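All protein chains but one are shown at their positions in the complex.
Let's turn to chain A:
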């Protein structure tokens, strides 16, 4: 069978529960042109090579913006084009190339300091126990709505410095804006309109919040990004020797939205996919319960086996000869990370879930200059969540397998994961 329509099948929601057999077919031709001109890269070596290739751009991804008249001339002719132009120039750094990417990412890395991330472990543990405590008296829960969703959004809000009373609103925005990272949903007109509305709301909210952080600095990421301060030095007593570089408000809003969406949706999927995978293999669930020290290895294997981000789309800015084909300039390039993770040329017995796998250099966090900024945070959140769930849930069972999935093929994960259990242990 030719590979030219396989990616269409990957995008098909009917194949969401198990796209891996399609990946195996795709890997027969490591770089395969699809009928729409997209090139899908499905093998580990080729993906690893392209994430560090200067011919691969993250900017100006083909985004079929369809212009729709609202009927208001001022909106159509002035407000919207200007807003679109501003937004185009101030994309978050995940959609930027060097040198802009490096400047913005550098500032975020500084604010996202290891110490600040480390401190979130305790907060995450408290939140986790609070959420599990609410399971008391129930015989069944939806892990997604009752646990996986609320946990990361609260963590990222605390890190950013969003007041607790605004968190529920943030959760709604995060869910809507995640579709902006979904290549197969971006084109949808209704989704686009909703995204635009949502982006306007969150921008207005963040603009006010940033102004507040400038007036009353606090120990959080938004404060540091808004004021050019270093973590733990929000008062600015010790200005950075390199000069206090700051982001302008447009870049800052775009960055905050990125951190919210990327720090949220992905972690929801990591936790949910992990529980699903472990309950399908109860011996691993029991092992984790009896030996929490296995958690880090188990999570690395999860990032290989069921990565929360299945693929990223990039753009070839020059011809790229690779694996016997030439990706032509201007072609969209799909880096199918989840397939590279199952490449038998890189991983022995790749379809086996094996936390004891040596040399597990998976592509779960991507690679190259766009390697996940939030990887250390994601590892902490997943570890705390899984260890607590394994310890406290008594005899958990999957109610529905496979569970219903959300529509996204890239940020792939269950929409609901119903679990039955026989009660919870004390915290």
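Going forward, a contact is a pair of C-beta atoms (placed from the backbone, for glycine too) under 8 Å apart; a residue touches a chain by one contact, two chains touch by 3 or more; residues count from 1.
Heads up, the rule we're going with is that contacts and distances are computed from a predicted model.
Colleague: Which name from "Rhodocoxin reductase", "Acyl carrier protein", "Peptidoglycan glycosyltransferase MrdB" or "Metalloendopeptidase" does UniProt give the chain that's left off?
Modeller: Answer from the UniProt record of the missing subunit chain: "Rhodocoxin reductase".
Colleague: Sort through A:24, A:317 or A:420 and give me the one touching the missing partner chain.
Modeller: A:317
Colleague: Looking at the whole complex, which of A:9, A:25, A:57 or A:129 touches the chain that is not displayed?
Modeller: Result: among the candidates, A:57 touches the missing chain.
Colleague: If the hidden chain were put back, which residues of chain A would touch it?
Modeller: Interface with the chain not displayed, on the chain A side: 49, 52-57, 59, 97-99, 317-318, 329, 368-369.
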